[in-house]
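With one protein chain withheld, the remaining protein chains of the complex are depicted in position.
After this line comes chain A, so read on.
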Amino acid sequence: MLRLSIPLRQALARLTLPVMVAAAFATMLLGKADALLAERARTALADALAPIWAAVAEPLRAARDAAEEARTLVALRAENARLREENERLRRWQAAAHALEAENALLRRQLDFIPDPAPRFVTARVVADGGGVYARAVLLALHPSHDIRKGQVALDERGFVGRVTEVGARSARVLLATDINSRIPVALEGSRARALMIGTNGPRPRLAYWPEGTRPAEGERLVTSAEGNLFPGGLPVGVVRWSASGAPEVELFARLDRLDLVRLFDFGPDGILPPEAVARPAPRRGGGTAAMARR
């Protein structure tokens, strides 16, 4: 240790504060002159202290979690009351649903209504579009042991896509609803009026042959019609849109331009045309199609 005389030491002690103040000003100048230096120093310090903070953060988080838990416990009462009230309301709805269900069952019994069997379906991947004799058709890849038949209905996750027209060992072709050869019997959901959806090769099929007096309303939902026993009724198809030229068109729910997976529903064999008739439609006056030829 350096031995200094007491007066010298006292003088030094008196001097340290001014020296330190000068050093503070120097620090300021340094920080002002080289902003990057301060930034680097801050980063180095933070790097050095990060482990400490990480260690401190654990108990802090535990404390905060405990506080949060306590708050939740306090709020539990209000939450409980709210849930009880909601439960009460839902119970009322449940009662209403049960009543409606019972009434429905009763009405069905009186009507001798035979409920539809739950349809089986197979999901298939779309591997190609176009090709074949149709302008708007897609090709599906199938497992060799499939039991897909012509006439089955294809839907994507949103709605009606088309019908199976050709079936091979490992593939099947689906004629889309937009193809010019497509004729789909539909029903207007609001008025239950029947109509025919006719493909145009464009994105929106036309709507035709609706009954006199029930004009399809803009935005009305269309579902498949069970008429002719071609389709089960009630599959979602699209909504009515009146074109600029004043013709009713159908905006399909299905996204036909980006099909990747479709579900092929087996709604039972009856009502489907014999395969030959679909493949080679019998010529009719005015250009028959598969669907029309059936009539």
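To be clear about the criterion, a residue touches a chain if its C-beta (ideal position, glycine included) is under 8 Å from a C-beta of that chain, and two chains touch if they have at least 3 such contacts; residues count from 1.
Note that contacts and distances are computed from a predicted model.
In the listed set "Ger(X)C family spore germination protein", "Response regulator transcription factor", "Peptide/nickel transport system ATP-binding protein" or "Rod shape-determining protein MreD", the entry agreeing with the UniProt name of the missing subunit chain is "Rod shape-determining protein MreD". What chain A contributes to its contact with the hidden chain is residues 16-17, 19-21, 23-32, 38, 41-42, 45, 49, 52-53, 56-57, 60-61, 64.
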